[in-house]
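Got a structure here, written out as structure tokens. Questions coming.
Missing here is one protein chain; the remaining ones are kept as they sit in the complex.
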């Protein structure tokens, strides 16, 4: 069972439709914190619109929503406050957005890693584990999963708790 | 070590060649129950024939075998009895069959979820975890892994025990 602590950094990893978002939402909904939802998704096509709408319908209506496709470290520092919960869903889409926008991935990861220890609320990062299939054929996909793996390692090293979610069930990896 | 209980619903997840079928077969072989094997596979090509023959050779010869590509909920209710074990291998192939046949996936999942609490024997569902690679390029593959993830969450919520198998080693996620 997840902690309902009021502070700390949490990383929730899982596959597609693993229940990782639901698990993270429930954790924060039960915390009693003032929760802010940070969506990294941009609704660029019909399929993505569907997925976003589906996710939105499952969240408590009173949560403030911020759409932050790129400047996540800065946004977290601006939104964060003691007694506040922040749900970031998800890091893998943030990486995709950075790549599509031609941003410096290393600098963006450094900025996020530097922001993390400054956060005073409870911050839950959701991210897709994408490195457990066969090597992708395209270089961009290989780069993407390398970036994702590296960021997961950095955030996990900073995190107070890390969960791996499969079939809706959390496995505690750290904390 | 797996339980050798006589009742209950079990979900066994794992990757390709993870040993999930072998683990499930051993669990039921050691239960002393009258075991019925429900194969969702249809032998449509040479490669699939090979895989089916390979699996069949590893099972106890006295197990009754049922080939049920589509109407799984109805078949389970018909086969089930107290003191009986049922091994369903596997849910992911069932989903593939439903999609190929143009069946209503939501209705099929509802029917399975409704059948589960009525089962009086020990029922072990084997399924492939398919959501831990990068996003597939084709819409049909994305839909497939969404369906698989959703079904795993539903069955896991109903199950008494859930295992994740890797390299032949079971990790107990629930129960």
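Chains: A and B, in written order; residue numbering restarts at 1 for each.
Basically, contacts are C-beta pairs under 8 Å (C-beta built on N, C-alpha and C of every residue); 3 or more make two chains touch, one makes a residue touch a chain.
These figures come from a predicted structure and were not determined experimentally.
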Have a look at B:15, B:73 or B:121 and name the one touching the chain we're not showing. B:15
Contact residue for the chain not shown (choose from A:30, A:74 or A:153): A:153
Just checking the interface: what residues of subunit B touch the absent partner chain? 14-19, 47, 129-134, 136, 141, 144-145, 166-169, 171
May I ask you to list the residues on subunit A that touch the chain which is not drawn? 11, 13, 15, 129-135, 139, 142, 145-146, 148-150, 152-153, 155-157, 162, 164, 171, 173-174
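The definition used in the following text is that only the chains that are shown with their structure count from here on.
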Once subunit A is fitted to subunit B on CA atoms, what angle does the rotation have, in steps of 5 degrees? 120
Roughly how far is subunit A from subunit B, centre to centre by C-alpha average, rounded to an integer in Å? 31
